[in-house]
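Only one protein chain is missing from this complex, and each of the others stays in its spot.
By letter and in written order, the chains are A, B and C; residue numbering begins at 1 in each of them.
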């Protein structure tokens, strides 16, 4: 088992494919069809392109704030792809790749970052929660969802994401500990992208790894090269299986890097060196997966270019639709607080509409 | 160093004296005068007697709620005795022994449990904080006090207490992690008395030990027989020294047992077996220290009886003084919120006084 | 019908609803084996097993946050916070998620959950055991906040709360957990959330209060009746959303208004009720709407609490002042 070799205190990181796309541990490559890997890669490319498009649009003043995922696509897609259809996904806020893989429309995502709550209204059968802005607070929901699955005797597992910064919060401890006590079928996935806004991982905790925080809750953990799609898939799959078969929670640290800014409001040159970014660009999860696929004869540079071009175009079209939605409807900000709108809200809405009539 | 042998993952508990008062590890006995050990023992006896007296008074309906310390005297006195005069002590709420050793008057303690805030007003030079009821919230204060010491370049260390239940809170994680990052000179001392009200340690966390929670923060820890005065002193001393010399925080798990009820409102027979209690009575920290002292010719059974009798009498006298204080003065509930009483509080006080005049 | 006090009614009601609906789960600190520090959940673990009634670690944010997750995944969690003064570690979950998940997801994720907690003071308890959170919870858009003053009401309101598709905070006045018994029907019945109750019709002044103070207010009313003052006494029952109609109708009739509450005065619940009266009955007022409220101080521990909490006499004096204005 991977947790035994790459557990919290082993000081070893699971890597199956190196940064040039060479398979180092063939015996650990998850047993999927070539086509499936290609599909996963395509979701990674879509994530990257959607990111780039969003940044472009933001710079044009059309998109609002946006939190880029560039560099973290393997951590996201690899983990999401290991999940079963009815498993639950509980994001932090930087999980575009996971969302797209799990069936959240890019249109929803753009709509959210465009500033409309409808971007958080996913279809009924998509078991994905919306973005949780208060860092790490979502982990508690994941534990509750997982506990409910086991109380109801269902074998769905929940995967919850959190950042390296999020591991310093109180909620992180409470969630892991709770999950341990109730043997909840949940996988906690830290996307350690080395920064919480400007604060580097080293100033976030004195712990040498983040995965060692699993020890506090007495649960297993595994440290994974987060830029390695195979490793992410394999580690998550193992954790999901353990949870599904009654083995309880696992903590995964996906060791990755945020190649872009924290959000479009952030200027990372204030707090990190270009040289560091360059180093990590070498470890780009897309680059290595592309090399692997091309090497295997499953893909080509031209195909890659045209796919990217297509995704960028599609993203632009999606955004145009989003942009066309314009402003949030007045009713929308009132209508959804309660299953039935209480009198005082109805009155506030009516009075305001009346005012609008009058000034018109 | 003890932390190396009895660290978070060593699965070993530091014990210097066994439950019959036999010294198992002479080389580890801290280098104090015989008289000093006798003094510490006397504080333990005073703690025990004050506890018993409080329980008696509570049953007579004279004391209000009271949280007994019986069984935890060595954990408290041993740790407090290792501190320097200007070190800071930050209690949870069950640290009578530590308080008494550090110069908090029993009168203050009784006054608190009798229901008067003046019981939390210690003399200026007593660097002890009052009881913190919201579990584990005090740990943050300890970290702040310790950070202030190091910011000011002073070498005082802070010792903070928390229960086994408290380790499940968010504050516990935040405090340990913060302390680690800032290398704060603080010692976190878990009094693992095996219960949080009715919830046994095993249902509080899946972690095998509580000390292993140190790993999450990347700080050292040590598991100690909390009923062994020598071991408690030795472990705390080492942690204090490390902190004082710039080595940062340490987590100590004092493995002990709450022989009494959670508080006088609690009935432990509802959730635990008598046989378990009996087993732990064998490990009573007073019993073994008394055996040791008698064996060394430093103490006798008669001296012990008369000392206990004296402490019980003294405690009763103290309580009589407390009882004589009667109710809290009306002004007291207004006067201390701000350095200067604001207008609205002055007015509320005046109006109420006027009302009292009228109905009289 | 059985004679029951408030706490045993809570227990009976949870039992009834757990039997009826297997999605109802009950948990919190000391809730399982011990049956709750006040015994609200006694016997439920034995009866329904430890999957449906269980102890949690000491972690309020996780208790409430897990309830959110459970509600999303099809259960109807009823979480207990041991005392209202210990809900603050869960405040982020309550304000950021419990109150908002439905709106955030534009109706996609309902949160049918209940958070129960002993509330208010007067029980000679330690610090943080006597808090009144009416305002701190009532001000949060997206929450329903309910507080019963009798066993009968507790049953009807708690059943409504558990069956409600939206989150409900259920504040139980700990002072009257065992203060008196009342006939409570064995069978199920609900009392609508959002409706105040006129306990006694009167003509001279409208008195609004809730929780444990209801009983002192009724005593105050007795005192005043002897003086020929006929007050209308209203039990608010629901802090949020407020039943403005019942209050305004009453004030339009009586012309005078007093609200009595335990919580601190400034920015307290009384201010909101006075505002409502201003908005709905200003022209009917014969005296300023008035609050008889807690002082703006930390609630004292036992030897000082009599200064803080009010008895009927003090309430009567306050009401009398407004009538004589």
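We take it that a contact is a pair of C-beta atoms (placed from the backbone, for glycine too) under 8 Å apart; a residue touches a chain by one contact, two chains touch by 3 or more.
Quick caveat, the model's predicted, so the values are computed rather than measured.
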Displayed chains contacted by the hidden chain, counting the whole assembly: A, B, C
Hidden-chain contact residue, picked from the options C:23, C:45, C:92 or C:150: C:92
Contact partner of the left-out chain, one of A:196, A:261 or A:293: A:196
Per the touch definition above, residue among B:129, B:235, B:286 or B:318 touching the missing chain: B:129
Contact footprint on subunit A, counting only the chain that is left out: 64-65, 112, 114-117, 133-136, 165-166, 168-171, 196-199, 203-205, 265-266, 270-271, 325-330, 332-334, 337, 344-345, 348-349, 352, 355, 358-359
Interface residues of subunit B (partner: the chain not displayed): 88, 90, 117-118, 120-122, 124, 129-130, 132-134, 137, 139-152, 158, 170-171, 174-175, 177-178, 181, 332, 335-339, 342-345
Residue numbers in subunit C that touch the chain omitted from display: 61, 85, 88-89, 91-92, 95-96, 99-100, 103-104, 127-128, 134-136, 138-142, 240-242, 263-264, 266-272, 274-275, 278-279, 282, 287-291, 295-298
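Here is the rule we use: only the chains that are shown with their structure count from here on.
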Most distant chain from subunit A, judged by the mean position of its C-alpha atoms: B
Subunit A and subunit B, separation of their C-alpha mean positions in angstrom: 44
Whole-Å gap between the CA centroids of subunit B and subunit C: 36
Chain centre separation (subunit A, subunit C; CA means) in Å: 40
Of all residues in subunit C, the ones touching two or more other chains: 57, 59, 61-62, 89
Overlap residues in subunit B, where contacts from two or more other chains coincide: 168-171, 203-205
